[in-house]
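Rest of the complex left out; these chains stay put.
Chain naming follows the written order as A, B and C, and within any one chain the residues start at number 1.
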Amino acid sequence: MRTIGVVTSGGDAPGMNAAIRAIVRVAQAHGIAVIGFERGWEGLIYDNVMSLTPRSVSGIIQQGGTILRTSRNKEFMTDEGMQKASVTLANNKVDGLIVIGGDGSFRAAHEFSKKTDTRIAGIPATIDNDVYGTDETIGFDTAVNTGVTEIDKIRDTATSLDRVFIVEVMGRTRGFLAAMIGLTVGAEIILVPEVKFQPEEVCDTILKNSAAGKKSGIIVAAEGIGDTHALAKEIQEHTRIETRLSVLGYAQRGGHPTARSRFLASVFGKAAVEFLADGKENLIAALQHGKVTGISFDESCCKSKELDLRLLKLARELSK
Amino acid sequence: MRTIGVVTSGGDAPGMNAAIRAIVRVAQAHGIAVIGFERGWEGLIYDNVMSLTPRSVSGIIQQGGTILRTSRNKEFMTDEGMQKASVTLANNKVDGLIVIGGDGSFRAAHEFSKKTDTRIAGIPATIDNDVYGTDETIGFDTAVNTGVTEIDKIRDTATSLDRVFIVEVMGRTRGFLAAMIGLTVGAEIILVPEVKFQPEEVCDTILKNSAAGKKSGIIVAAEGIGDTHALAKEIQEHTRIETRLSVLGYAQRGGHPTARSRFLASVFGKAAVEFLADGKENLIAALQHGKVTGISFDESCCKSKELDLRLLKLARELSK
Amino acid sequence: MRTIGVVTSGGDAPGMNAAIRAIVRVAQAHGIAVIGFERGWEGLIYDNVMSLTPRSVSGIIQQGGTILRTSRNKEFMTDEGMQKASVTLANNKVDGLIVIGGDGSFRAAHEFSKKTDTRIAGIPATIDNDVYGTDETIGFDTAVNTGVTEIDKIRDTATSLDRVFIVEVMGRTRGFLAAMIGLTVGAEIILVPEVKFQPEEVCDTILKNSAAGKKSGIIVAAEGIGDTHALAKEIQEHTRIETRLSVLGYAQRGGHPTARSRFLASVFGKAAVEFLADGKENLIAALQHGKVTGISFDESCCKSKELDLRLLKLARELSK
């Protein structure tokens, strides 16, 4: 292994820069050079590269976003796109490629691995935590804490005004963020796409809580459950309790990574370099039962990670 | 002056609790007792009171929201409502009333002052900063900083993805929050209700910045400018640059007050008690040119505070 | 099981309140009443109790410290003290006691378990993370993040002034906090009590870094390594590079718990109640390989938790 290429793909996640730093410095210890491709797969197609040295990744461990930038690129998914990318890798003498991203990025990497001689490894980085095979992804802990901090503030107003707030959090089609945020802010109700619900049940719970003296309430809803505007309206109409919606937006993606996101970035960065240096390929660095290991693109891309429904049950028990 | 009543009215603002604490402890130094009316004017109508002692306001200086809670109450604005409130004040032997709130609360207090013998004073507390006669209100500095912190995070994603973000901030019909947040996050464009704009100009600026190498951008828009969803759509269609909307919601109202919001709460709390103790009435504690003074309900309620347009000009100059 | 008593003992840790909340509400679901003993073991000796109901633990999930307060009490460790405590438990019909604290608290609980009929369970809560048998304690993640946030700020000055900073963090006799903080702030050097070091090696590393262009540097030192004042002086004298010491003090113990500390508090609270309800005793709730389980007082108190030295090695590799 002489040269490793790095690409960040899909949405950005806090800790991606810490992962880039880890890759570069661990590679250096193995005598491997590192270059970065800019703006996701686009950089591979159009040969936009930047040199990454131990000094050039100095001072980025705490920065949100990604210094390599990222984009959502459709051209890469075509035969022609992958062809161009292969040429770029060959031209740059890249014999190992590390893809930092989420499950969409890994599916693309999986396809690409069939068409290139370059060995590929993955590092799971997405605030959504929806990558099969790893207990946690880089950025998840940061996004959870950003959500918790925001909702702690909203509760001030909820309590002061005896209001119900629906807080919509990110997570795309999944409820990992909503479940963990909901549990740790003490939400009265958590709504996730994985569990069907009827608005009437939500209203019933609110009315029961109100009757028991809990006049304000927080509902944490995953963006994947559908129209939260309509839900807020419906709740207010049925319960006659003032109900407001607050959508936690893109701030959830940014900010300084938490210690845990930086820690995962560091150990995953090391693992990915070592996979490649050891001659392994098509592996995603993963955390399983507190240990760093690898999961194949093949397995990770085919399977869907399960949401632990016991979290929701516990949250319900604890909010009474 | 034997007993002062305190009420928080309208929306909550960070620092209201610090003001309550200041009132209680300054009053104590003057040998004056304090009681609190709960849930805004409702507490005056229905005689819901709580005793406020130097010990009971311990540990609240840093809490967001208001321990007295607040509400928006229409009954108070009727003759009958004010009648009941007068009776409540008499029953509780309240000879001075301090109203903590925004301009809506002061208009109500102004009306009420004509119908009661109790002397009334006001303390301006609203994140919107739209009270005429004071350079700053309690909570404004906190809401500005909350907005700035959020947008600093959003910029991570904007830069990583070369995107334009419209960030809608609070402020009701006014642009005080948007102007100060926009200036201090280095927004490329600031949109406030006080200044008419054409979407085409916004698009032009974005395209010019893009041509000059500024590929990402932040537009800070006051909620009072109208439909930001439509604006985001229009910008994306015209500029072909990915444009996202993020609405900074109710978290802006909550959270620990900043030092400055606590400072204003402390000096305004002291001023309001002293107004009443000195036999003055219908005065709102105010900051003018760095000094604490008073402005009459009469004057404050009739006039509209001007937004300093030089802030916008400076922001424009600094974002180039 | 009719009544569970709860006591927080030793130093406070962020998340203790979230654990109290979890205990009370899970107990409620099992039909078990809960009372709290105030100020640690002192409350058991002097029968200072407070009722804990699902409503009285409302709004504490995000509060640092402990509503039960805590103290370091020597009397409890005497036969007479334990005798009094037994009587208190009997008088209050407490048939299960949950001790929230660190290893000192568990050693005391272990002794006490031999002298009382009340079943005892433990919940590990200490920022030091030095409880054998659990991968993590409540409060550790919060204290790590507090340290990281502070050091991110100090790096601004270190970089601006080309200075070396020694930052002393907590951890008592152990290096868990220093190792994780050091790794995640990108410290150039980490000093822990578990690894002997010579000041000369530290100076050598600093001089090597300086020669390689790294003019500023952060040394994270555990409080357990000894006199950091003297070390700072020695480094400055030997390297001729300005060296400053910053001691991260008690703020590390406080503050809102992170999501992870609240999560652990919630699952440990549930586990401890269930241990007692299921007739088990002398078990500490523990996290092992990502799963919640129990470890006996006996085992936990006899053994010393090992610091994973690979963290230090990785930190060294990543700071080059």
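Just so we're on the same page, a residue touches a chain if its C-beta (ideal position, glycine included) is under 8 Å from a C-beta of that chain, and two chains touch if they have at least 3 such contacts.
Keep in mind that this is a model prediction, so the values were computed, not measured.
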With 3 of the identical chains in place, the whole complex in this file holds a copy count of 4
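By our rule, only the chains that are shown with their structure count from here on.
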Hey, how would you classify the chain contact layout here, line, ring, star, complete or other? line
Centre to centre, using CA atoms, which chain is the farthest one from subunit C? B
If you average the CA atoms of subunit A and of subunit B, how far apart do the two points sit, in angstrom? 35
Chain centre separation in whole Å, for subunit C relative to subunit A (CA means): 28
Contacts with two or more other chains occur in subunit C at residues none
Seen from subunit A, its contact residues with subunit B in the complex are 8, 11-12, 14, 39, 63-66, 69-71, 146, 150-157, 159-162, 165, 244-251, 253-255
Residues of subunit C touching subunit A in their complex? 21-22, 25-26, 28-29, 54-55, 58-59, 61-62, 135, 141, 144-145, 148-149, 152, 155, 159, 180-181, 183-186, 213-214, 256, 258-260, 262-263, 266-267, 270, 288-291, 314, 317-320
